[in-house]
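Excluded from the complex is one protein chain; the other protein chains are retained at their positions.
Going by the order they are written in, the chains are A and B; count residues from 1 in each one.
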Amino acid sequence: MKSIVVGSLESSDCLITISPHHTLEIVIESPVYQSFGKQIESVIQNILNAFSLTHVKVYCQDKGALDYTIEARLITAIERFKEAENES
Amino acid sequence: MKKYTNLTKLLNDLPLKDGMNLSFHHHLRNGDGVINLVLEQIEILGYKDLLLSPSAIFPSYTGILKLLQQDRVKHITTNYLNGPVANFLAQHGKPSSLKMQTHGGRARAIIESENKIDIAFIAAPCVDHKGRVSGLYGPSACGSLGYAMEDLKHASVKILITDHYVEHLDDSQVKDVDIDAVLVLDSIGDARGIVSGTTTITSDPIGVMIAKNASKLIETLGLIKPGFTFQSGAGGVSLRVTDFLKSYMEKHNIKASYFSGGITKYHVEMLEKGLVEKLYDVQCFDLDAIQSLKRNPQHYAISANDYANPSNPNRVTKGLDIVILGATEVDINFNVNVTTDSYNTIIGGSGGHADTASDAFVSIIVSPLLKARTSVVKEHVNTITTSGKHIDCIVTERGIAINPLRQDLLEKLKHSSLDIVSIETLMERAYSYTGVPESTTYKGKPFGVVEDRDGTTIDTLHKKE
Partner (left out) sequence: MSRSYLFIPGDVPRMLQNLDVFEADAVIIDFEDSVAEHEKDEARNLTRTFLKRHNFDTPSIYVRINSTDVFEHCQKDIQALEDLPIEGIVLPKASLASLKVLEKLLPRPINIIGILETPEVFFEVLTLAKYPWMKGFILGAEDLTKTLNISRTVAGSELLYARSQMIFAAAAASIEAIDTPYTDVKNIPGLITDIQTSKALGATAKASIHPNHVRYINEYFTPSQVEINEAKRIVVMAEKNASMRFSLDGKMIDKPVIERAHNLLEKAKKYGVL
């Protein structure tokens, strides 16, 4: 199964890539990592928990997105990911 | 004055030595060809323990970088820097290797022999055989030479470097100066890099909102009256404020006395429309400004000393009613940082920030409260460039904060419909979007200082790692 990519690299947005993985892995790149890295990780982790996803890699290329944007991009990615999973 | 056409020959005749203090100016900005050329030769000649005093350092000034990499620079004094030199210092800078001054502070330090320049290498767009200098003519014309004047008056050795040597110049921008030598080269710069690219009035909707709020504030404070004086930077939002003021002045038939600082085509247009009497130009930001300086007798080129030297009682900044300035960070005590980002990267410097903020009757910071996930207002700034006691108003797209030290202004704004809030409220508004940032108090070893215009140290610069 292929990776799903959602969002953009515009300022205040983020690009989320989600792909199947043997375990759970979250990778974050952010210009505000020192100030908000932990917060971004917990937003991602909470959404993954809500969707009960444990075997995926989430790669978040952040451009200063607020929490709601990270949430929305990840939710969309997961919805598309699950749809693709059902189709295959 | 001796004339040279070969840099090596010139350098052979100069009293070069280890530990000498060399100065340059930045009027050719990123198109400057002089600083790299001179420092390459200095490098070949093997001098060390150098003191460098360029008025600013742009990304193209790689000659400085090479000397730094070879550990042959003992100290740099400058007013503004970004790019590779800034990054090198923030990573490898030795203790006390950098001092950042203000434009006025630099002039003061040179005049008062606090900064003793041994040799000034002055890029000069046009020179005549008597050593008269002008920034107005030649392929590398840059207009005003405001930041080079004190170097030319006070350095032990004064060298002009030009690519446009003429028989006779009617008027010299630097008066009563005894030039030691002129070096005539094929080229001293790249015109494309000389005119700054930052002077476009903003159309960004948030920038426009901020500018609108700032101009409403200025109107409400009753500051736009016949004969008022004003300075705005060349940033897009500042220029939009100027544009709003222009409409207001036209509508109410008000004429200003002078605009000062860096001059752009927008200022020139207002001079030509009769909305302002005089322009005091320490630095031209675009070709329109250079053309205007050539033809309009009410457009004056002034020196950094005339402009902002705090020891000069006749300085232009002292008469300012309003100054509009930017900020990278503002803290809840109104201290402003335009020197570093939040993570110790040097991104600029005071320039005239502290000079104008200290002197103007009202200093106004215009900035988006939120830049992506970063709040401009925070508990502590990474570096203090301008002390909060000199900052009166912070204008954002989400409210305006007035320094409580200015009760007189707060009184005038009591009944206004403007969204005036405390600076803490501004910060809370920002944090309601971004969340509270984890404190990034980590700072590496100190390598430099930020100096206020009077020579006192206002803050310390720390390394990144």
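Criterion: a residue touches a chain if its C-beta (ideal position, glycine included) is under 8 Å from a C-beta of that chain, and two chains touch if they have at least 3 such contacts.
If you're wondering where the values come from, they're calculated on a predicted model, not measured in any experiment.
When the missing chain is restored to the complex, the residue among A:18, A:40 or A:65 that touches it is A:65.
Residue B:212 is the one among B:3, B:212, B:294 or B:318 that touches the chain not shown.
Residues 203, 205-206, 208-209, 212, 370, 372, 397-398, 417, 433 are the ones on subunit B that touch the missing chain. Take subunit A: the residues that touch the chain left off the picture are 6-7, 10-13, 65-69, 71-73, 75-76, 79-80.
The criterion applied here is as follows: only the chains that are shown with their structure count from here on.
By the touch criterion given at the top, residues 11-12, 31-32, 34-39, 63-67 of subunit A touch subunit B in their complex. The part of subunit B that touches subunit A in the complex is made up of residues 342-343, 371-374, 433-435, 437-438, 440.
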